[in-house]
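What follows is one structure encoded as structure tokens, with my remarks underneath.
With one protein chain removed, the remaining protein chains of the complex are shown where they sit.
Chains here go by letter, A, B and C, matching the order in which they are written, and residues are numbered from 1 within each.
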Amino acid sequence: MAYPTNYKYSKDHEWIDAKGDMATVGITDYAQHELGDVVFVELPAAGTKLTAGKQFASVESVKAVSEIYAPASGEATESNALLQATPETINNDPHGAGWLIKLKLSNAAELDALMDAAAYEKYIEEKKKEASA
Amino acid sequence: MRYLPKSPAERQEMLSAVGAKTIEELFHSIPEKYRLKKPLNLPAAMSEHEVVQYFSERAKENSDGYTSFLGAGVYNHLRSVITDTILQRGEFLTSYTPYQAEITQGTLQAIFEFQTLMCQLTGQEVANASMYDGSTATTEAVLMAERLTGRGRVLVARSVQPEYREVLRTYAKNSGLHVEEFGYTPAGTVDTKALSGLLKDDVCAVVVQSPNFFGVIETLGPLAESAHAHGALLVAAIAEGVSLGAVKPPSEADIVAMEAQSFGLAPSYGGPYAGVVASKDRFVRQMPGRLAGQTVDQEGRRGFVLTLATREQHIRREKATSNICTNQALCALAATVHLTLLGKEGLREMAEQNIAKAQFALGELEKIPGVKRAFSGPFFNEFTVEFPKSVRLVNAELLQEKIIGPFVLGTTYPELTKNALVCVTETTTREQIERLAAGVRKALAA
Amino acid sequence: MDSVTSPTKVVLRKTPLNALHRRLGAKMVNFGGWDMPVEYPSSGGLVAEHKAVRGGVGVFDVSHMGDIRIHGAKKTGGALAAVQHLCMNDASKLAIGQAQYSAMLYPNGTFVDDVIVHRLGEDDYLLVINAGTREKDIAWVRKNTSGFDCVVDDLSDAYTQLAIQGPRALNVMRKLTDANLEAVKNYWFTHGTACELKNTLIARTGYTGEDGFEIYVPADLETSERVWNAVIEAGKEFGILPCGLGARNTLRLEAKMALYEHEISDTINVWEAGLERYCKMDKGDFVGRAELEKARVQGLTRTLVGLEMTERGIARDGYRVVNKAGEAIGVVTSGSPSPTLGKNIALAYVSPSMSALGTAVCVEIRAQNCAAQVVATPFYKRMRTVAQKS
Partner (left out) sequence: MNEKIKKATRHTNQNEGLIFEKSSPGKRALDWPPLDVPKVDPTKLLGEHHRTSGVEGFPEVSEIEVLRHFTRLSTWNYAIDLGMYPLGSCTMKYNPRVNEFVARLNGIATEHPYQPQELSQGCLKILRLLEKCLLEITGMDAVTLQPAAGAQGELTGLLLIRAYLQKQGNARKTVLIPDSAHGTNPATAVIAGYEVQNIKSNADGQIDIEHLKEQVTDDVAALMLTNPSTLGIFEQRIPEIAEILHKKGALLYMDGANMNALTGVTRPGDLGVDVMHLNLHKTFSTPHGGGGPGAGPVAVKKILEPFLPIPVLVEREGGKFALDSQRKESIGRVKAFAGNFGVLVRALAYILAYGPGVRQATEDAVLNANYIRKGLEGVYDLPYTRPSMHEVVFSDVLQKKNGVNTMDIAKRLIDYGFHPYTTAFPLIVPGALMIEPTESESKEECDLFIDAMKAIAQEAAVTPEIVKTAPHTTRVKRLDEVGAARKPILRWKPEVKRSEAAD
């Protein structure tokens, strides 16, 4: 699956799509692939404060729980209600309908620390090599 | 040794196969000086017959031949031969936790049926596959409430089984949970004034038991309302499950912690029993313990699996909802078979027999001068009476009559040294009750 | 194989070596519409031929096999795309001079035919197909490559194809060609002068489970017979024998190589046939892939296993396999005595629940249940040792 070039990506495999100080956050196709069939998603309530690099949600497959870390700091304004009934949306459309939360950025500058699509794809290529090695 | 399926020749053969001369070689990774040189100092090996003999002799040193009026959390009810016949099937007895669903459908379906029965009994929406016992189930229920509310104060009624409260304190000590207790009224029910005094917005759960330790049935509706008014959850403990055959289920409670010993499990000097945690669907992700779920296989056939395992220790490790890895599957199976045998009518009749016998017993005791009912609240098969003198002295006299007297409330309630908790079940005969009354009369006269 | 022993009828097709076979006194049969030698009494018959191949060397006329060449037209890549679309194995992994076992599938994941794909050059491939399915195969290839930028030639009648098989095949070939055969590994091929024929395709392939070569020479009668005789001449010192389809069948059965209409057909899919190693689901789309994906999720309903008769009796193609209770649980696809193992063996499709090695079953042989058991396959695996220098 292609990695949108207008997104930024974290080493923990979250993506963030920022427009001004409003941003949407989700997990990457690579992440959902590693995780397998998603069965449950735990998201923060609107108003929750997020700190870059700190856990803010968890995504569960049948046999694993993965913590999701905030790619940037800010305040959650909305969480994806769709995921409660159909968590598989994360598997089917990780970069689109499978988004996790909307976020009001407190420091847009943090985004500069993240990878762009090209850098991220190189990054996961490395990961795959390690895995196969 | 009769349990070991190898001949000396076979042992030699296997040894040479692994390339060792002596068995000792296989233990070389244990530093020589730490290997035992002499045999363990244990009693000499016993034949099957001798083993039976040893335990038969111990059995004779117990209460065989005595009539008991003890309950207080462990109840002597009728147990069917059928239940034990099923329990002793090797396929149930010698099977492991059903991780390999394809070859443990028997255990899994039985657990699923257990969960269903527990929901029907307690009026809750979801029940787990069982835990150690009523005391740990109550504790786990509180920890669950703590997780759900994120609060650290829990209010427990003093009329909850004393050992349940002690276990809760042991667990609470290090999880930063603060346990406070509140008292009871002359009716024997929880003191709602005292409760509302303590109830603030930092409370995670209010814990009550019904029928409570004094045998009195609590009214849960209002308790739930006041708890909810402060964003707290109501945890209802049930020590005597049979009561649910005649008493309204604790549906108002948010979490129910039940002891299932009354359903086909022998008193067995304190265990093993089976605890249950039942609750609402919306809380299921925070439930402790195993859960069996219905699903389908590749060919669309109904089957069962352990599910929502991500709550458990073997996956969550330090983030698990509980450190318990097992349920009490075999005890839960006993309860499942027993309740299936009882059925809807059977359980109702059983419960009503308990009520009738308890009422008769209270009547007989109240005829005795100086003996009076201690609490006015409605009760099931246990009730509290007050003697004109210490219960210990009365019980000592009763022992002469080969009667094990009622539970001495004074042991855990200093203010109740003259109060006795009498338990009567369908197994107690009219003749035994009359002997108790006669014995008490004699003891008080003395 | 019943088909092999049934008497010749109608007008059969002949290979350029047909007359030679008859001069050698071969027993001829109708094989998929071809008039082919089943065994050569002069060689000592099927068993002798079989043993020659296992222990020394034998030569087969396999000119009845079909050959389809697919090569790029205007821009390169068209042929590869076509082959990838047609065949289940991953042809993009082929180096020039390399071949691979593969198969063409129907959209439902069953077999059109199994093929050997040779990469002749840059965007240039040769598919060697079965005799019985020639016309069908060629039609299928044309139909399914129409959309691709490539050219499809049917070269089936252009070649006489000889298979020189056995541990001594290398010694024989050394005497016939200047090509550096040591460099030609199993399932690779080269072009070299053989029997004075320049630029002859020499492939280290075969259908016997032994080391061996298959050579492709011009199909005119003169050349064909000259080459055949040269091979026999060169093989004399190694005790070479002319071999017929009878031996070819027992040899491939011991090696568990599929035969069309038996182990594979238009009603059997890849998973059932146990050929998943040659089916690269992750190479991208190809005909049959989608249905195979579904079939995989549904799980197997039958699977190909090897049987060894534990009671007297020879399991034959089409016989029922039954369990102890006599309920049908499968069917035999090929069966015969194994000259190498000295046992009666068979391949059969059975329900997966009866596929565990050691499972006891019965084969219904003329209304009689003969005991057999599931055994590991292939029944015969050759030692991977190169023939000693002579």
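Simple rule for what comes next: a contact is a pair of C-beta atoms (placed from the backbone, for glycine too) under 8 Å apart; a residue touches a chain by one contact, two chains touch by 3 or more.
Just so it is clear, the structure is predicted and the values come from calculations on it, not from any experiment.
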item: Visible contact partners (per top-of-document touch definition) of the missing chain; value: A, B, C
item: Absent-chain interface as seen on subunit C, which is shown; value: 271, 274, 276-277, 296, 299-300, 303-304, 310-311, 351-353, 355-360, 371, 373-374, 376-378
item: Residue ranges of subunit A at the interface with the undisplayed chain; value: 37, 39-40, 60, 62, 87-88
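The rule we apply is simple: only the chains that are shown with their structure count from here on.
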item: Two chains sharing the most contacts, counting C-beta pairs only; value: A-B
item: Farthest chain relative to subunit A (centres taken as mean CA coordinates); value: C
item: Distance between the centres, which are taken as Cα means, of subunit C and subunit A, whole angstrom; value: 52
item: Distance between chain centroids, defined by C-alpha means - subunit A, subunit B (Å); value: 45
item: Residue ranges of subunit B in contact with subunit C within the complex; value: 298-299
item: Residues of subunit C that touch subunit B when the two form their complex; value: 297-299
item: Subunit A-touching residues of subunit B, taken from the complex the two chains share; value: 285, 309-310, 315-316, 319
